[in-house]
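Encoded as structure tokens, the structure appears first; notes follow it.
Removed: one protein chain of the complex. Kept in place: all other protein chains.
Labels run A, B and C following the written order; every chain starts at residue 1.
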Amino acid sequence: MADYNTMELMICVASRELDDGATAGVGTGAPCAAAMLAQKVGAPNLIIMFEAGGISPLLPEMPISVGDSRTFYKALMATSMGEIMETCCRGFVDYTFLGGAQMDMYGNLNSTKIGGEHQKPKVRLPGSGGANDFASFCWRMMVMTPQDSRRFVEKVDFVTTPGWIKGGNSRYEAGLPLGTGPYKIITNMAVMDFEPESKRMRIISINPGYSLKDVQDNCGFELLQAAKITDTKPPTDQELRILREEVDPYRYVIGR
Amino acid sequence: MADYNTMELMICVASRELDDGATAGVGTGAPCAAAMLAQKVGAPNLIIMFEAGGISPLLPEMPISVGDSRTFYKALMATSMGEIMETCCRGFVDYTFLGGAQMDMYGNLNSTKIGGEHQKPKVRLPGSGGANDFASFCWRMMVMTPQDSRRFVEKVDFVTTPGWIKGGNSRYEAGLPLGTGPYKIITNMAVMDFEPESKRMRIISINPGYSLKDVQDNCGFELLQAAKITDTKPPTDQELRILREEVDPYRYVIGR
Amino acid sequence: MKVLEEGKGRLFTDPDPDKAREFFRHKSRKLENKLMPLKTAIEKFVHDGEYLAIGGFGANRTPIAACHEILRQGRKRMGFAGHTSTHDFQILCAGEVFDKCDIAYIIGLEARGLSNCARKYMQSGKVEICEWTNYALAARLRAAAAGVSFTLTRNMMGTDTLSYSGGKVIECPFTGKKFVAQPALYPDISIIHVHEADIYGNCRIKGIMIADDDLARASKHVIITTERLVPNEEIRRDPTATRIPYYLVDAVCEVPFGAYPGTMAYEYFSDEPHLKEWLKSEDDPEKFKAFLQKNIYECKDHYDYIELNGGIHKMNELRQKEHMLHKEVANG
Partner (left out) sequence: MKVLEEGKGRLFTDPDPDKAREFFRHKSRKLENKLMPLKTAIEKFVHDGEYLAIGGFGANRTPIAACHEILRQGRKRMGFAGHTSTHDFQILCAGEVFDKCDIAYIIGLEARGLSNCARKYMQSGKVEICEWTNYALAARLRAAAAGVSFTLTRNMMGTDTLSYSGGKVIECPFTGKKFVAQPALYPDISIIHVHEADIYGNCRIKGIMIADDDLARASKHVIITTERLVPNEEIRRDPTATRIPYYLVDAVCEVPFGAYPGTMAYEYFSDEPHLKEWLKSEDDPEKFKAFLQKNIYECKDHYDYIELNGGIHKMNELRQKEHMLHKEVANG
């Protein structure tokens, strides 16, 4: 069996979620690596959009910014952030990958602050950026993140980016576009989705080398369990080779 | 004294209203001729904008459409109608020239219909086009039109384009941008403005060869009179020469 | 939300962005060859009873070839966006293609005069109408392009144009001021003529955009007619020049001189004598019937029509006329 690290595993698993001919709004780092890998493995027609305005570039290598020259290198269009977000809001963008310092059982994300007063926080974080926008507009929001109890918390300090809000139908009652919402959470230990009624996070597959107990022990809230929990298919040699040789040869991301 | 026709007179008089360094949203025909004449006489820095998207072209000749190639020939920018109208709405455009089949004492214009039911009019006209937009957004709206009682009416069949609405403060109470409104009406017989309080049309100068009585006799409503009514300065030889030789050599407009 | 005043006009399309999203969700994003004959494109994507919008501005960069084909295929009962429409409107009225019309500018051909045929049709009572302005319709397309249900404008207030429109006057919660809420317009189908496109539908437009960027984004289906095809590599060479991205587009039709007898900036100027002849022929219904038979119904395609009206010699003349206007630009 192939040898791989945590980041490589998450990227390979995430890349399989992106189907051919779909559109994805991605950022830098792991999400971009997953999208590039998908294009080179199962989804050659995957269309990548960057929030700063790049549409479907022929990415020569990983961008260091969602607005650097690579994000519109040989692109089909170099446009504005407004147009990218409007395209998402019109319903043209299928997937987005996001992250955050904290996430709750409904997939709500915090990237704004931890502790203290809002005007004088203990720890200030970057804020929404385009995360709240992508999560509101794209059909399926996914998260790639290492799993531990400090990230997976009962209550986030600040809801920067919408998940299923308070569960049930609360996301749509709040006014967000119908049919959108968190789809999959991919960690070093497992893959989770959300139970259709309660919209609570649910384990659907466990990664090689981890147990159900590991996953729950490293989560600050109770995880639901799918009727049938499968084993996450490990990265194939082909996935690893392409990821290491073509997608991230300088190990910017997989070297972390 | 120079010999000239009605159209030439109106164009020359209108052109003097456009000051140097101002911006004007104009259509085809007489308004465009007036703007071109102004550029060649007293206002070389007059900026012409066409609603289809042309900004400050070096007009080689009169356009036949506000969207034909001449309207952005060597222009500073070729953009969208939305941007032109937004520029007007932001307060960047000083003047516009409009016309209509009917006008009332408040400068409200009708270019939509005459008689009959709205869904089955006796005479259907083109509608607003960009007229209502220009009249709502530009600081000073002017009209060039031959004067007769069928055009200058007590009540227009349809208010397509806003003048001072019902007079007084009614234009701003309706919600239109503060400080905008009809400015001057230039006819073959006279030049009119609007009395500051009532906002009713008022004679301020009489064109050569006409009397106060002619002006009132050819108007379907009572015209106010300025404290001092002057004689309209007739076209100068220079204005006529430039208009005939440079602005409209084929007499598209002045030949009508 | 408190509405202070509203027009009595009926909306011919649904401004609900979630319904539009549901449609766009299932629209293909695949980079696939969309090249097809114009005839096929009109058959596949223009249907009786749907809402149609035409790009360009009157007789400038307007897909005239497509308008003729719509008449040949006899489309009826459509809704139409009478937005900066002139010769295109004149053609569609001749075919009585629509019976619902959002009106901004109709009937007129600007400085050229008015179309008797179009005027008679609009006075016949056969067409349900709703009044707007050029900017109001542009703002309605902008709302749809942004995926929301309305945008604000400061026009129309205080006039009958508002009273007979579908707009609503609302009070701004930040300033207390009045604005018109212009409802999103999502056409079922729009047809846009461009300078260059690749086979996937990535398009370039030179000169004024009018409202075609938002029109393409607002429309559920888009047919592109293009003066010429360019390779996808050329599109990718200069992504800044792309104005319409391929995923908005359903059909790409190569139609050189597709805007004739109108103007196509940087390509050819309008055929004014022919447009005059057209207007003149409308004075006599019998004469006009024959004119339409000859110029549209008995033509197999746009090239039969061009052949009838001077063929390649005329096209070259019109190129010269445009070239005269754009010497530096054309050479630049």
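As a working rule, a residue touches a chain if its C-beta (ideal position, glycine included) is under 8 Å from a C-beta of that chain, and two chains touch if they have at least 3 such contacts.
Note that the structure is a prediction, hence the values are computed from the model and not measured.
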item: Listed residues A:A14, A:L37 or A:A52, member touching the removed chain; value: A:A52
item: Option touching the unshown chain, where C:T84, C:S115, C:N134 or C:T151 are the choices; value: C:T151
item: Hidden partner interface residues of chain A, rising order; value: 27-29, 51-54, 60, 64-74, 78-82, 85, 89, 108, 112, 116-133, 136-137, 158-162, 165, 170-171, 174-177, 252
item: Missing-partner contacts on chain C, residue numbers; value: 1-3, 6, 11, 15-18, 143, 146-154, 168, 170-175, 177, 179, 181, 183-184, 205-207, 237-240, 328-329, 332
item: Touch list for chain B against the chain that is not drawn; value: 21-23, 45, 47, 54-58, 72, 74-79, 86-92, 94, 137, 139, 177-179
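One rule holds for everything that comes next: only the chains that are shown with their structure count from here on.
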item: Contact graph of the chains (line, ring, star, complete, other); value: line
item: Gap in Å, rounded to a whole number, between the CA centres of chain C and chain B; value: 28
item: Centroid distance [mean C-alpha coordinates] between chain B and chain A, Å; value: 58
item: Multi-partner residues of chain C (each touching 2 or more other chains); value: none
